[in-house]
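Missing here is one protein chain; the remaining ones are kept as they sit in the complex.
A, B and C label the chains in the order they appear, each numbered from 1.
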Amino acid sequence: MVRIGIVGGSGYAGIELMRLLSVHPDAELAAVTSRSEAGRPVTEVLPALRGLVDHSFREPDPGMLGDCDVVFFATPNGTAMGMARELLERGTRLIDIGADFRLRDVAAWERWYGMRHACPELAGEAVYGLPEINRAAIREARIVANPGCYPTAILLGWLPLIEAGVIDTGYLVADAISGTSGAGRGAKVASLFSEVNESFKAYGGTAHRHHPEIRQVLDASAGGPVGLVFVPHLAPMTRGMHASLYGRLSDPGANPQELFERRYRAEPFVDVLPAGSHPETRTVRGNNYCRIAVHRAPDPDSVVVLSVIDNLTKGAAGQAIQNMNIMFGLDETAGLDSPGLVP
Amino acid sequence: MVRIGIVGGSGYAGIELMRLLSVHPDAELAAVTSRSEAGRPVTEVLPALRGLVDHSFREPDPGMLGDCDVVFFATPNGTAMGMARELLERGTRLIDIGADFRLRDVAAWERWYGMRHACPELAGEAVYGLPEINRAAIREARIVANPGCYPTAILLGWLPLIEAGVIDTGYLVADAISGTSGAGRGAKVASLFSEVNESFKAYGGTAHRHHPEIRQVLDASAGGPVGLVFVPHLAPMTRGMHASLYGRLSDPGANPQELFERRYRAEPFVDVLPAGSHPETRTVRGNNYCRIAVHRAPDPDSVVVLSVIDNLTKGAAGQAIQNMNIMFGLDETAGLDSPGLVP
Amino acid sequence: MVRIGIVGGSGYAGIELMRLLSVHPDAELAAVTSRSEAGRPVTEVLPALRGLVDHSFREPDPGMLGDCDVVFFATPNGTAMGMARELLERGTRLIDIGADFRLRDVAAWERWYGMRHACPELAGEAVYGLPEINRAAIREARIVANPGCYPTAILLGWLPLIEAGVIDTGYLVADAISGTSGAGRGAKVASLFSEVNESFKAYGGTAHRHHPEIRQVLDASAGGPVGLVFVPHLAPMTRGMHASLYGRLSDPGANPQELFERRYRAEPFVDVLPAGSHPETRTVRGNNYCRIAVHRAPDPDSVVVLSVIDNLTKGAAGQAIQNMNIMFGLDETAGLDSPGLVP
Partner (left out) sequence: MVRIGIVGGSGYAGIELMRLLSVHPDAELAAVTSRSEAGRPVTEVLPALRGLVDHSFREPDPGMLGDCDVVFFATPNGTAMGMARELLERGTRLIDIGADFRLRDVAAWERWYGMRHACPELAGEAVYGLPEINRAAIREARIVANPGCYPTAILLGWLPLIEAGVIDTGYLVADAISGTSGAGRGAKVASLFSEVNESFKAYGGTAHRHHPEIRQVLDASAGGPVGLVFVPHLAPMTRGMHASLYGRLSDPGANPQELFERRYRAEPFVDVLPAGSHPETRTVRGNNYCRIAVHRAPDPDSVVVLSVIDNLTKGAAGQAIQNMNIMFGLDETAGLDSPGLVP
């Protein structure tokens, strides 16, 4: 049994970790922390876990967390980097669902996140936890930087075309929408039911923090800088993320459907739909799949990729557990095999 | 492995059966029928089940269904009774999620459901599948009449008080609300998103078909006719059922909290919340629990019981699988142990 | 033109006041305050009012507000009473959408609201602003205590039966649900979209602050203490309130449908539906109607009243404007004649 610690257990990613781990066959929850709820039984805050989780929330404490095999950070940006050195010294591995270790360029990180990085030397060591491109490195990693939700949905949609060199990388458009749980469990007027319900909007303009994270991977794949326009939107739903990706083929003879099917044939959590399909976010509600469909647009000749995930699962806690499974030599799908909740 | 047939697999109860059975450790799906979708792969209609269900929908056929150990009917009222005799003769057991076998009084059934009963002799044999009162009989039953969603939520809320004889049974008020999936997957204007969203209403007046079903059990428990007012309501959500039960204590010294805790101590799927709680339907979203809280109202001295279930799970397919587990000597919670999907 | 001030303009009741007043033919907005948004143009906070409202939010200031003919308080409890004396001295009338002046029993008020009342002498003078019972007194009032949302929906549903003396007032059950805007625009985790969406719950147990307010009116109407059980619920929608009222007729020969029709024949904002109807909250979305249906339940012989309002309109700002229209001799329906927004 892998012994697990969760830091930040009362936010949505932390709750999702507990939900998934409570039925994981090879993992056991050793400790869960929450500054705001410290001292309260988990099930008092989250009655849905009654009978499944016996712990109380505690104050974060590196000593106690250092007894775990792995610690998940489901925390605001800036938290994981503060405890990383101490945990590594104790032999504990880290999976950061926050953004502390996602950018290799520490200066860029400090610019986008508006704070000083606490352990720049570790930023270079951390492995970007997208299994579909980094499985081998994840296996050995001491620190996994779990990808953001938007990057997960968007990268899995662009990579087959970029790796195959069939798309014009000078102008890539990523229009993506997120369910409201992506804004977190913090008390903000903008996230109130009566503000979000029955409305739709873009936000973050053209400068969302996931932009450099997406660029970092796309640039590496393209072998040079790509031109990316990324606009995030908020939809009146709790879970779900949908990316619509627009680009022009540089090779008009390319067969995108075939490229996607071949690229993801062996991937346990990427499902390429038949040609002509439109993936619905509900088909991945609560599970770890990314479902993708690819369309040719006739005039002008171009491509549209549609990619859906659950922002809390493949977009956060589910992918983190997938990474843990890889890191500890477990079946990669362990604890992640339930179907989406439909309807 | 229990070999399973599902009749009516493309409605919401049928979909929920497939979702739950796809990860059941001791059951295997042998056949699934749907008149409207016959010939289509299940996953074409329900992409959420891709990778989990390989079957195509077929026309219902007693010959083929007769090779199953048990057949679930997730069909409109009137279907199961038409195939019951033939299946029993072939040694196949039945769990009817519809209403064909719920009322022992066949004349009353014919009045409420507006049709002639096809096998009145079996109506008397069928066991009402509420495990919390009929576990032993379910174990031996050839036909289980799976309770309606409203009856499940309401009966579990009233029974401890009636069995203990501490409530005035002359005037029991059951105010209950259902998510919209309870109206089924049929194409009706009244179930359209734009009709249901951002609205709330009562329906069915004071004469819903679940009224006699609730009365049948309450009367038996009370040892005589009770006075029941039951009003169902529709809430703008997909899943979930909430019952608020109002009554006057006949024994002012009664301790309802204690009565509930004692009554359900050994029940795997009834969770009595601490005094002062308010159960939320989301805590049982997609799982088989009924969560109950009980309140004393001061003036006039009376009691309020709050009871929540997922109408598709404990209110339909989940309870049906619980019954199957009992009938076939499996662990009663097999395949039903996932936590509710929160958020 | 009636010159109007609004205190607390950035909450939901304040926003609703501005929405309605922006098209009122006989009223002009003179000033609107908001501590949290002071200095910002109203339309920066509320782009929906662009082109209709030119004001900026200001700090509340009795001097400036004293130039208004009437000031609406759309504020947390405890605010209006702090400015009441000064405004009355300046000849300005008050309509308090908060609860400061709703209970005549100041000691009870202080117990329920947990604070000392700042002007108990005015609590006796204030008129409870339910036009259907107090129209004449409202006309002359210096202070109108605008009813709470639950009391409005519930009182309009009970009064015809109590006034006619045909109902057993010893045990009245009021089961009511509210849209989430009723919880206000404050940043609270419990009001987040991801907490409220796809869920339903009771709250406030059996001791909500609207309980004594409802009792005060029912007791007066019944000529003695009634027995009331009132349980509020939260539904996953923004606007709307639905009350289901349960009671036993003391006069079995009563004709409730006729009683309701006669009682409300001349009321501009109470609409008694035909027998057998089920009012939907969406039919009053954004407008000032209360729609009511009454049902006889057969066994035991009893009555069910269904009553719907928009909690922000007839339940708050709309009724406040109706009161203003009465106080200033305007057409009672001025500015309140738009149909509900369906779908």
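We adopt the following convention: a contact is a pair of C-beta atoms (placed from the backbone, for glycine too) under 8 Å apart; a residue touches a chain by one contact, two chains touch by 3 or more.
Because the structure is predicted, anything quoted here is derived from the model rather than measured.
Undergrad: Using the touch definition from the top, which of C:A137, C:A164, C:A275 or C:V342 touches the missing chain?
TA: Answer from the full complex: C:V342 touches the omitted chain.
Undergrad: Identify the residue among B:T43, B:S56, B:S191 or B:Q257 that touches the chain left out of the display.
TA: B:S191
Undergrad: Of the residues C:R58, C:R239, C:R263 or C:K314, I need the one that contacts the missing chain.
TA: C:R239
Undergrad: With the missing chain put back, one of A:P41, A:G184 or A:P236 would touch it. Which one?
TA: A:P236
Undergrad: Touching the missing chain, which residues of chain A?
TA: 170-171, 173, 175, 177, 179, 194-195, 197-203, 205-207, 227-229, 231, 233, 235-240, 242, 244, 246, 248, 276, 278-282, 285, 295-300, 302, 304, 306, 308, 343
Undergrad: In the whole complex, what residues of chain C lie against the chain that is missing from view?
TA: 12, 15, 19, 22-23, 46-52, 181, 185, 197-198, 238-239, 271, 273, 277, 279-280, 282-286, 291, 312, 337-343
Undergrad: Considering the whole complex rather than only what is displayed, give the residues of chain B touching the chain that is not shown.
TA: 12, 179-181, 185-189, 191-198, 236-238
We take it that only the chains that are shown with their structure count from here on.
Undergrad: Relative to chain C, which chain has the most distant C-alpha mean position?
TA: A
Undergrad: Where in chain A do residues touch two or more of the other chains?
TA: Answer for chain A, listing residues that touch two or more other chains: 12, 181, 185, 197-198, 238.
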